[in-house]
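Missing here is one protein chain; the remaining ones are kept as they sit in the complex.
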Amino acid sequence: MTEQKQNTKPFPGQIEEIPGGGIVLSKLDDIINWARSNSLWPLTFATSCCGIEMMATASAKYDFSRFGFEVARASPRQADVIIIAGTIVNKMGPVLKRLYDQMADPKYVIAMGACAISGGPFFYNTYSVVKGADHIIPVDVYVAGCPPRPEALLHALISLQQKIKAGLTREQIKTTNE
Amino acid sequence: MFEEIGTTTEGDLIINVGPQHPATHGVLHLVITLNGETIKKVEPHLGYIHRSIEKMCESLTYRQFIYVTSRMDYLSAHINNQACALVVEKGMQIEVPERAKVIRVLMAELTRIASHELWWGAMAMDIGAFTPFFHAFRERETINDIMEETCGARLTMNYMVPGGVMQELHSDFQKKVKEFIKLFKLKIHEYEELLTGNIIFQNRMKAVGILSKADAISFGCTGPVARGSGVSCDIRKIYPYDAYDKVQFDEVIETAGDSLARYMVRLKELHQSISIIEQLIDNIPEGDFQAKTKAVLKLPKGEFYQRVETARGEFGVYIVSEGGTTPHRIKFRSPGFSNLSALDHMARGSKLGDLVAMMGTLDLVIPDIDR
Partner (left out) sequence: MMNEALKTRITELLATATFDETGEWLNISIDSTQWLTFAQQLRNDDNLLFDYLFCLTCIDNKTNLTMVYHLTSTKYRHNIVIRSSLNTDNPEIESVASIWKTANFHEREVYELFGVNFLNHPDLRLLILPDGWEGKYPLRKNFEDPVNMIKL
């Protein structure tokens, strides 16, 4: 992913200065991706300990609203990104699937913490833990840690924004990396 | 699993609150039977975070199972670890050095302050006041930084081990804790001005969710929930452990039994925790921070129970050992499990909007209930 040409300019496109203002020349796809990535609204979904670190990222010291994640919606119909913070167990699996289905396209998923990536510390000898949230829904970004520091979660959010600005769909990313 | 939303023949409405809901502090699913806006019955459905911890611990050794308890009640992680270390020391008759005992009490009291801070911020946010959330997290970040320097982690620190603590205190620990205490005393005053004296807040909390003393004992409630109803049950006073018999502090009891009483108990406990830290921070004795123990721990055949006072109530670890390196059966007696069973009794007859205030003052952490 990092070999992709990153959009280092603040705004995608060429700006030509003319007297009285300027003309912006760009692709419509680039502008839409830029707008989408800077205004992702997360869904409040925290099952266990990683939820506290997500709340800490939302609060004043490691604020994530400066990246556009200001409004955390409680309803999945109004959210863009779901941050799975915590362990998913067999009883919670259908609930997660139903929430994901209710979200409107385009939607993104961040798996935060070791439990959401692969079952984490509860991998061996448990009868009720789903060993990784990607058994249920497709995941875009994985954040390692138990729990990850707020800076790690911010890095994940910025990576998601870069992924959106690069503009590839999920199938295209799979074929370019192979 | 999901009840049909609709009306029954008597005109009652059954609605679901959760499992994904901003006010339930985790994944709690409540099925509420309403008649208009008056609650007739509240039925909690649990198990959305049941990670089969008790079965998993039967294959972990006595040094390994401590990390799992940090993730059960993650807001008082140090105190849960303290209970596990104490029960193994009780079984193996290990003598803990004085320095380790005092360090454990200091860490436990800092954790209690951090947990009450988060409770205060989250409860205010549920009721509708958004500002206290940011104030509370600001102080919590200071405590997390102090913990991170010494223990290495912000939330799930595995610092207590059987025999003492895992490593030596950081050299800046005493200085930073003293600065924090000086700052925090001003901040408690700010919290009381911001929320406690507010007339809207008082109207939402007074006479809401009344729990009588006999009911609190019968439902098995512990911690601030029981102390708000007049039951004297502070484990640190009745069955002292570690260095709690060497410090002076008061047990905070209120008799009204409503939500405001439980709120005031926790705020006053903040003052008591500050006083404990002040008594100990300048008098940490010299010595080892960990007693010498064997590499592989084996508890003798028998049963052992240890109880500690977490920020939510009485946490108990019950180990049945057959003499090997792994326990035969572990049972964790969690405070939230019994506190939740009182919710149905408290909520009958009140309005739906008061349910959120009641749940806020019960201070539930759902992974602690489901284990």
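Per-chain numbering from 1; labels A and B assigned in written order.
Operating definition for what follows: contacts are C-beta pairs under 8 Å (C-beta built on N, C-alpha and C of every residue); 3 or more make two chains touch, one makes a residue touch a chain.
None of the values given here were measured: they were computed from a predicted structure.
Student: Considering the complete complex, identify which of B:V27, B:C233 or B:M346 is in touch with the unshown chain.
Tutor: Counting the whole complex, the residue in contact with the absent chain is B:C233.
Student: Could you tell which one of A:N33, A:S48, A:T87 or A:S128 touches the chain left off the display?
Tutor: Spelled out, the listed residue whose C-beta touches the missing chain is A:S128.
Student: Tell me which residue among B:N16, B:S52 or B:T325 touches the hidden chain in the full complex.
Tutor: B:S52
Student: Touching residues of chain B against the unshown chain: what are they?
Tutor: Answer for chain B: residues 1, 46-47, 50, 52, 54-55, 59, 90, 215, 217-220, 222, 231-233, 238, 302-305, 307, 314, 316, 318, 320, 328-329, 331, 333, 337-338, 340-341, 345, 370 touch the chain left out.
Student: What residues on chain A make contact with the chain left out of this view?
Tutor: 90-91, 123-129, 131
Simple rule for what comes next: only the chains that are shown with their structure count from here on.
Student: How many angstrom lie between the CA centroids of chain A and chain B, rounded to a whole number?
Tutor: Chain centres of chain A and chain B, defined by C-alpha means, are spaced 31 Å apart.
Student: Help me check something: in the complex, which residues belonging to chain B touch chain A?
Tutor: Touch list, chain B to chain A: 1, 19-22, 26-27, 47-53, 55-56, 58-59, 67-68, 71, 74-75, 118, 122, 133-134, 137-138, 140-141, 144, 154-156, 366-367.
Student: Which stretch or stretches of chain A touch chain B in the complex?
Tutor: Residues 43-49, 51-53, 55-56, 59-61, 74, 76, 86-87, 89, 91-92, 94-95, 99, 121-122, 124-129, 146-147, 149.
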